[in-house]
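Provided herewith is a single structure, encoded as structure tokens, for subsequent inquiry.
For this view, one protein chain was removed and the others were kept in their places.
Labels for the chains are A, B and C, by order of writing; each one numbers its residues from 1.
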Amino acid sequence: MPETYRTSIGVSTLDSIRLLGKDLPHELMGEVSFSDLAFWLVALRRPTQGESRMFGAVLVALADHGLTPTVLAARLTLTSAPESIQGAMAAGILGGGSRFLGVVEDAARFLAEGLRADEPHAEVARALVQRHPRIPGLGHPVHKDGDPRTPVIYALAEETGTLGPHLRLLRAVAAAHSELTGRKLPINGAGSCGAALADLGFDPGIIRGFALVARAAGLLGQIAEEIRDPIGLRLYDAVDRHAQYVDPR
Amino acid sequence: MPETYRTSIGVSTLDSIRLLGKDLPHELMGEVSFSDLAFWLVALRRPTQGESRMFGAVLVALADHGLTPTVLAARLTLTSAPESIQGAMAAGILGGGSRFLGVVEDAARFLAEGLRADEPHAEVARALVQRHPRIPGLGHPVHKDGDPRTPVIYALAEETGTLGPHLRLLRAVAAAHSELTGRKLPINGAGSCGAALADLGFDPGIIRGFALVARAAGLLGQIAEEIRDPIGLRLYDAVDRHAQYVDPR
Amino acid sequence: MPETYRTSIGVSTLDSIRLLGKDLPHELMGEVSFSDLAFWLVALRRPTQGESRMFGAVLVALADHGLTPTVLAARLTLTSAPESIQGAMAAGILGGGSRFLGVVEDAARFLAEGLRADEPHAEVARALVQRHPRIPGLGHPVHKDGDPRTPVIYALAEETGTLGPHLRLLRAVAAAHSELTGRKLPINGAGSCGAALADLGFDPGIIRGFALVARAAGLLGQIAEEIRDPIGLRLYDAVDRHAQYVDPR
Partner (left out) sequence: MPETYRTSIGVSTLDSIRLLGKDLPHELMGEVSFSDLAFWLVALRRPTQGESRMFGAVLVALADHGLTPTVLAARLTLTSAPESIQGAMAAGILGGGSRFLGVVEDAARFLAEGLRADEPHAEVARALVQRHPRIPGLGHPVHKDGDPRTPVIYALAEETGTLGPHLRLLRAVAAAHSELTGRKLPINGAGSCGAALADLGFDPGIIRGFALVARAAGLLGQIAEEIRDPIGLRLYDAVDRHAQYVDPR
């Protein structure tokens, strides 16, 4: 009996390309937005109109955040290997780790664990804050008085009917943190986006992936700019001029 | 005088995040689709309604094509490093090279070069076919009688008012090829998508990047499926059982 | 005051290239083996003769292990992007994660934690086995009766005078595991190599990196073979022929 490889995503034959059980050219191209397709590919169902609007807003929120370390890694890789856009983009994607983009996943996981207890959010929130010295999704190195993306995420969730337990618990956690510690740490964009994706039904284990898809678009913008108006060599030069050899002993 | 790094993409301050000169939370989130943002990040202008529809259809067309080598590379990377979704996605992105996704760029470049000559498309097409033994964008290993995406790309281009010189020349090239060689090689999806992106105003040098952004969504679907219903270890096992040592001498 | 970037590795001037405080062309090229240089670059000191022999044997042990998932990922990436050897090698490197190569690091970390307690190895080993349901470095899916690399690692460590607490504790852990569980799980190659690298003085946090350097050589051999005698397209074809669409509902 031959090995078979099951898939629910795409299959092709001589005269058809099927994706997610649909005829790609006739039922998807021009019929579904790219953002909805990204949702569908993971959820294996088409988003509702409200979900579609919310999900698209989250991808837009996560697409770019300026000349971050991962953007610089992509641009410097293009400097060395200008013939390989895929290499530059892959280098940028590789920075989607624990320190920056990973917070989207960490916040979702943290909240999902809190929600396992079937108790009021306020109580769960207080318990979480007491147990965890550092709460993923709270605080931001730049936006110290509040991440401007967060209120918009909450307003859109309300408006689209997708405000769910993760976003609610996150708000309760921020309040409990403020109350118990006396410090005011705002909910950051990664935290509210992670909670919003969890409220859309996604498992924490895949949520970082949406941040990577969003970032792929941002990285392409940055790569296009690096082609037009490069900074890679100047950046290298700035480091090289200020490199200082230190004897390790 | 300090070094400055110019950018037209994103900048943040204490209380604002700006992207493409707009206020990200208030002017972009919930106001622009993710697909339009991807266009905007590279073109540095928002697409028109027709361009938006066409561009979205191209991204949808390019998102996935089943268990291709690049998808298998991503899935096998997840098998070895399940803790790093970004590594699996980067491995899949790295397969966006000359043999498969690169055709999108190659076709756009080939057509753009043909269009430099200010002559009727039919004549340019005949000259191109006579000069080039292999035309990027013609022929497909599976869809031998015609790639089902191609007529939909042309219909959408017509409908959205974005049918331009690249798509027109590609059609003339296919006709000239058939006439001059007697063989019928259909316009493949990569070719028509590359021509469509070029007609949307994008430079051939960045066009492969849109295929990568589209593919990022497809790869995420494949990665989610690999988590749910893995094939990586079975694939490894199938190879390992049939590995045969050959003495190189 | 300008920003400076300290480094103890390499600096160049108009007429010199210095590496690790040495004149690269005159004091290193032809004077130090590549393997010793790899040790030196991390330890910031040249290995002794015994350390050099042990370290080289560990790199040789870790270089290749056949057509593993990470090798297949590299070969399939070359199939899609044959113009980019660096992309294929990077894809292979990305598989150096928790499931396979990561065991080298996990074993070193596990043993290093055990060694914090200043107690006899036999007692530490029993406590570790009782606390941990799964011991990194014990057991192998193929080499069920013993990984043939392990006795050679121990013999070389003895011979080169580098047998230290990590290798000793690992042996005690294997004995304790056998005694307490009644099952006989052999010390695998990743485990003994990880312990050997820890005994050479390396921190667990960098040890996986040596497995990656070793694997880079193995991957290059595999990439060269893929160029000479490709299997990527046949592998894709084998999967594609046996792909079976499954409705997700």
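Heads up, the rule we're going with is that a residue touches a chain if its C-beta (ideal position, glycine included) is under 8 Å from a C-beta of that chain, and two chains touch if they have at least 3 such contacts.
The model shown is predicted, which means the values in this text are computed figures rather than measured ones.
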Among displayed chains, the one left out touches A, B, C
Where the complex has a chain not shown, which of A:G96, A:P148 or A:G209 is the residue touching it? A:G96
From A:P47, A:G87, A:G137 or A:P186, the answer for touching the chain not displayed is A:G87
For chain A, which positions touch the chain that isn't shown here? 66-70, 72-74, 76-77, 79-84, 87-88, 90-91, 94-102, 231-233, 235-236, 238-240, 243
So that we can see where the missing chain sits, which residues of chain C does it touch? 3, 5-17, 19, 23-26, 28-30, 32-35, 37-38, 41-42, 53, 56-57, 59-61, 63-67, 84-87, 89-91, 93-97, 101, 142-146, 148-149, 151-153, 156, 189, 205-206, 208-210, 212-214, 216-218, 220-225, 227, 229, 231, 234-235, 238
Interface with the unshown chain - residue positions in chain B: 2-8, 11, 18, 21, 44, 81, 83-84, 86-87, 90, 94, 239, 242-248
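To be clear about the criterion, only the chains that are shown with their structure count from here on.
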Which chains lie in contact with each of chain A and chain B? C
Would you mind reporting the rotation angle for the C-alpha fit of chain B onto chain C, rounded to the nearest 5 degrees? 180
Taking each chain's centre as the mean of its Cα atoms, which chain lies farthest from chain C? B
Centroid of chain A to centroid of chain B, CA atoms only: how many Å? 22
Using mean CA coordinates as chain centres, what's the chain B-chain C distance in Å? 36
How big is the gap, in whole Å, between where the Cα atoms of chain A centre and where those of chain C centre? 31
Residues of chain B touching at least two other chains: 66-67, 84, 87, 90-91, 94-97, 101, 231, 235, 238
